[in-house]
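With one protein chain removed, the remaining protein chains of the complex are shown where they sit.
Think of it as A, B and C in the order they're written, each chain with its own count starting at 1.
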Amino acid sequence: MSPSSLMDKRILVTQADAFMGPAICQRLHALGADVIADTDPLLETDAPARLIERTGIPDILVANLALPAPNTRASEVQEPEWQAVFDTMVHPLMRLCTAVLPGMQARQRGKILLIGSAAALRGMKRASSYSAARGAQLAYIQALGVEMAADNIQINAIAQNFVDNPTYFPPEIQANPRFQQRLANDVPLGRLVSAEEDAEFVAYLCSDAANCFVGQVFPLCGGWVTR
Amino acid sequence: MSPSSLMDKRILVTQADAFMGPAICQRLHALGADVIADTDPLLETDAPARLIERTGIPDILVANLALPAPNTRASEVQEPEWQAVFDTMVHPLMRLCTAVLPGMQARQRGKILLIGSAAALRGMKRASSYSAARGAQLAYIQALGVEMAADNIQINAIAQNFVDNPTYFPPEIQANPRFQQRLANDVPLGRLVSAEEDAEFVAYLCSDAANCFVGQVFPLCGGWVTR
Amino acid sequence: MSPSSLMDKRILVTQADAFMGPAICQRLHALGADVIADTDPLLETDAPARLIERTGIPDILVANLALPAPNTRASEVQEPEWQAVFDTMVHPLMRLCTAVLPGMQARQRGKILLIGSAAALRGMKRASSYSAARGAQLAYIQALGVEMAADNIQINAIAQNFVDNPTYFPPEIQANPRFQQRLANDVPLGRLVSAEEDAEFVAYLCSDAANCFVGQVFPLCGGWVTR
Partner (left out) sequence: MSPSSLMDKRILVTQADAFMGPAICQRLHALGADVIADTDPLLETDAPARLIERTGIPDILVANLALPAPNTRASEVQEPEWQAVFDTMVHPLMRLCTAVLPGMQARQRGKILLIGSAAALRGMKRASSYSAARGAQLAYIQALGVEMAADNIQINAIAQNFVDNPTYFPPEIQANPRFQQRLANDVPLGRLVSAEEDAEFVAYLCSDAANCFVGQVFPLCGGWVTR
């Protein structure tokens, strides 16, 4: 609520050109943050470490990692899809965190915020590989959050779904009557959460005002899940 | 994050002199809200309706209802204690909500935020009556939130514990070595959440930026529960 | 899984003629339990104490408390409905538990199982009063369970919904096409849970094999909620 709360914070946003990246970068920048908008998909094992070496330990890491969700029947998931979801969303998360944590511990200050998915909290059809990878993310963040709290490092996750973004809800899906019916049936909010609402919550969680949250998962999905 | 976001919002805060009332009123006022700080314990059946009649339908109702938590063994809870927790925290909540909802529905706009307790999410010893009343609150808010979302009324709850406030954590408790040990053992944050942090989260949830949350329960308890 | 596991257990089932009462009594009896099937609605303040005085401390209390769920808009809930849900489902639960706990503590052995509702875990429309009362039950049981575990008393709850029973899903509702549509949309199981399945889970939780569960809430609702 205070405009200065992100002033001069160095915030690293990964995959800044995908998923919630653009909306988050724009909002953090507007609030005075020094945003490092990285667009590397971070698929190579040492890419996260190299990124942090190059950019330095940020005050805050916003781990925004995504890929278009596979839409495969559970019985038909194959190795390449399975590896892709873990290679894109899970392994880079660990590598990013282990790259920034020692520096944050040395400073006794820092934040990591995962832009995760509510698909890890409630089962969905034709999303088994995606949900598995998202589940690994959330459980990892919970464990990290508990362990790092004593070092004044706050690590939390947003578990979102039904948020307007080009990766998961491109215009052709939003225009699909079956999707609109699903929104009406399954999402109490009755509409997609806007990218701006999402980015504003990210900004709040990045601010010092949110120093009280540790190892927590915040559903952000229009009431599709609420705990 | 935007200082104008509560400007001119009429926000009714109940029991404004107890529990989180003072911190919340101060913060909302500082952010430009028109705060109606009511101090009636609302124990009489028609007190909530009379309050709303007198003050009008607010833009936002902050239902802050508390009493010093009884510390009774489960087997020794008696009728007066049991009735007191429901009379103080549960029945006034329903009466406040039913008093403001028709007006909010007519306006197609409104918010209700409950300052609830994480005692309803995780069992605690010697808190059975208190937990029961807090559980009624949370489940009520979840049901209301789902039902009212379509009328553009956002109804949510904070489920807090280990937040600095004079009702539950007066100085003598905070100074008690056994309490400090419990904080170290059970609360990953390792300290009480400050009243200011709590009030800032309340302010965020009262702002238009939080229109995307409906029927949701937000733990705020230093990691004591995280979902 | 062992037929003798309830042999000679004295199990008190309340409201034995309503909700899950008949199915539970039949199954427990078939497994050799000494079932005390009480049909008093227990509305009077001292009715639970008198019941326990008359029947003695049971090995296991199955708190089966229900009333036909009101179907009232949230804004139209009135005092009599509100009081009825608490008078029927919440206050008798506390009175039953406080009546049996001292005896169970003296024995250092006992179980209480609440037949509760998943309406307390996930918001439903037109069910605000009912959900509130069910929420009080679950939070009460969680607190009791944690407190009593050290006395070798296991206190848990089933949080059910979409279970076949005459109180909530009489034949005319089951035959309603809108209800069938809701079942297909919202309940992954695609059918009601049968009364026998429910009663079998109750029997398992009453057996010594389930001594390991304390203060736990078990959703039983065909996947409508899963945690």
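FYI, a contact is a pair of C-beta atoms (placed from the backbone, for glycine too) under 8 Å apart; a residue touches a chain by one contact, two chains touch by 3 or more.
This is a predicted model, so every value here is computed, not measured.
Undergrad: Among A:L96, A:A119, A:A199 or A:C221, which residue is in touch with the absent chain?
TA: Of all options in A:L96, A:A119, A:A199 or A:C221, contact with the hidden chain holds for A:A119.
Undergrad: Return the single residue from A:A16, A:L144 or A:V163 that touches the missing chain.
TA: From the options A:A16, A:L144 or A:V163, the contact with the absent chain belongs to A:L144.
Undergrad: Quick one: say which of A:L31, A:A133 or A:I158 touches the chain that got left out.
TA: A:A133
Undergrad: Per the definition of touch given earlier, which of A:V13, A:L101, A:V163 or A:L220 contacts the omitted chain?
TA: That would be A:L101, which touches the missing chain.
Undergrad: Can you list where chain C touches the absent chain?
TA: 1-3, 5-6, 31, 142, 145-146, 149-150, 188-190, 193-194, 197-198, 200-201, 203-204, 207, 209-220, 222-223, 226-227
Undergrad: Using the document's contact rule, name the residues of chain A that touch the chain not shown here.
TA: 45, 73-79, 82, 86, 90-91, 94, 97-98, 101-102, 105, 119-129, 131-140, 142-148, 215
Undergrad: Would you write out the residues of chain B that touch the absent chain, in ascending order?
TA: 121-123, 185, 188, 223, 226-227
The definition used in the following text is that only the chains that are shown with their structure count from here on.
Undergrad: Counting C-beta pairs in contact, which two chains come out on top?
TA: B-C
Undergrad: State the superposition rotation angle between the two copies chain A and chain B, fitting on C-alpha atoms only and giving a multiple of 5 degrees from 0 to 180.
TA: Resulting rotation angle: about 180 degrees.
Undergrad: How big is the gap, in whole Å, between where the Cα atoms of chain A centre and where those of chain B centre?
TA: The answer is 28 Å.
Undergrad: Roughly how many whole angstrom separate the Cα centroids of chain A and chain C?
TA: Using C-alpha averages as centres, the distance is 39 Å.
Undergrad: Among the residues of chain B, which ones contact at least 2 other chains?
TA: 142, 145-146, 215
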